[in-house]
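The complex appears here minus one protein chain, its other protein chains still in place.
This part shows subunit A:
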Amino acid sequence: MVSTVNALFTQQLTVLNAGLQSFADNITRAGGEAVALSWQPPAGGDREGGMVLASLLNHPQIEAANEQAMAQYLAAQPMLVDVMRAGEAIPALDKHKRILHAGPPIAWNDMCGPVQGAILGAILYEQWADTLEQAQALIEQGEVSFEPCHHYDAVAPMAGIISRSMPLWVVENTENSQRVYSNFNEGLGKVLRFGANGDVVIERLHWMGTELAEAMKAMLAESGPIELKPIMAQALHMGDEVHNRNIAATGLLLKQLLPALLSTALPIEQIQRAIRFITANDHFFLNLSMAACKSMLKAAEGVPGSTMVTVMARNGVNFGIRLSSTGDTWFQAPANPVDGLFFPGYGVDDAAADLGDSAITETAGVGGFAMASSPAIVKFVGGTPADATQNSRSMQHVTLGSNPAFTLPALNFAPTAAGIDARKVLDSSVLPIINTGIAHKEAGVGQIGAGITTAPMSCFVDALNALARQISR
């Protein structure tokens, strides 16, 4: 067989130069073609990780698997179909005293303040205890178990607490009938998801679990299933990135929801209270955006060999990711610090580590990946519109492709970067960007700022190491 180097002898030489810039310059001076890379040690300088990465690049099995996972993600059609009691949707919650939380698994003693506070609140809400002390004792006796929402195809923002009596949105992918879940958004201020567990919080949860849940269920029975991707796509053209800004999406949802809600046979006072609650909460759509994202990514799960990231989530201590091909295994690292702005009176020492399942939005190609859509919150997360478009562009370096369903006006309606490829994260040293709120480290204080953070490199290195053990070249 004639070597491909013989083909090279007959071609115009084009050199990709990694290392000394002067070599590329000399080639150009001598009349040749050279492209100088801005090379950086891959995998954050982890030599072994870099070797594993090298063996997985342009690998036929992985390329085919990623194509399949990406196609399934793109084809997903998440529809809001129902509202159910959590214990009914997720029977494991009715069987034991089990509470779901955001992010990867974590033991009670290791949890951050807001998550512990929210869990204690959930125990009071479920009336498993009458006081915080009793609730604490119950936990210490081992009566209550904790598991990530993602283990039950659920997602929830910040502390991400789901207990059996809470209402869940049910989102179904009509392509494959898979269902995923998210809780209802409580609004801002003293809320369970920031660890608050006072009477007002518990009373609001009771009202949401009864009157609001009933109204939403009845409304959906009237409206029929609601398509979520078109709402997200339109909201991206109206200044939302559907993670930290959901005001347009909430309005678009209301447009669909109001006629149906008014057509129900519910008492008008109940309808009024429901509408007042929803219209007062600019983040009402967030949990639906998250469920829609989870639905799209669940469609991409379980493809052997795929390096596509299907989950990114944080529990207030660790950041965890999962790949399509590596099943239920979490790859974790301490969460990276948030680069952001604090509300007056708060600073970095007050902040909990990054928290919540809402990074599912970035995993699906919106949120921080669609920052160019949302100049309105660019300053809120400490940047300029130019930074925002730059961020959206740079995410193209770490994704398998883009999602034509979600386009960005600021980038001349280019589709959002979507389908994070763990290999590209290592290879380009570009970390996935996440828009995030900052919670106070003590339970119940609430949100104290917002900013931008990134997914830690070592999660992706560990994930590829695990994948490499499945793959042979």
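By our rule, a contact is a pair of C-beta atoms (placed from the backbone, for glycine too) under 8 Å apart; a residue touches a chain by one contact, two chains touch by 3 or more; residues count from 1.
Just so we're on the same page, contacts and distances are computed from a predicted model.
Peer 1: Consult the UniProt record of the chain that does not appear here and report its protein name from "Iron complex transport system ATP-binding protein", "NADH-quinone oxidoreductase subunit J", "Succinyl-CoA synthetase, alpha subunit" or "Na(+)/H(+) antiporter subunit B".
Peer 2: "Succinyl-CoA synthetase, alpha subunit"
Peer 1: From the list A:Arg204, A:Lys424 or A:His440, which touches the chain that is not on show?
Peer 2: Counting the whole complex, the residue in contact with the absent chain is A:Lys424.
Peer 1: Touching the hidden chain in the complete assembly: which of A:Val35, A:Ala280 or A:Val348 does that?
Peer 2: A:Val35
Peer 1: With the full complex in mind, choose from A:Ala92, A:Leu266, A:Ala376 or A:Ala414 the residue touching the hidden chain.
Peer 2: A:Ala414
Peer 1: Using the document's contact rule, name the residues of subunit A that touch the chain not shown here.
Peer 2: Output for subunit A: 1-9, 11-20, 22-24, 26-27, 29-32, 34-35, 37-42, 47, 50-51, 53-55, 57-59, 75, 77, 227, 229-230, 233-234, 237, 389, 392-394, 396-397, 402, 404-405, 407-409, 411-415, 424, 427-430.
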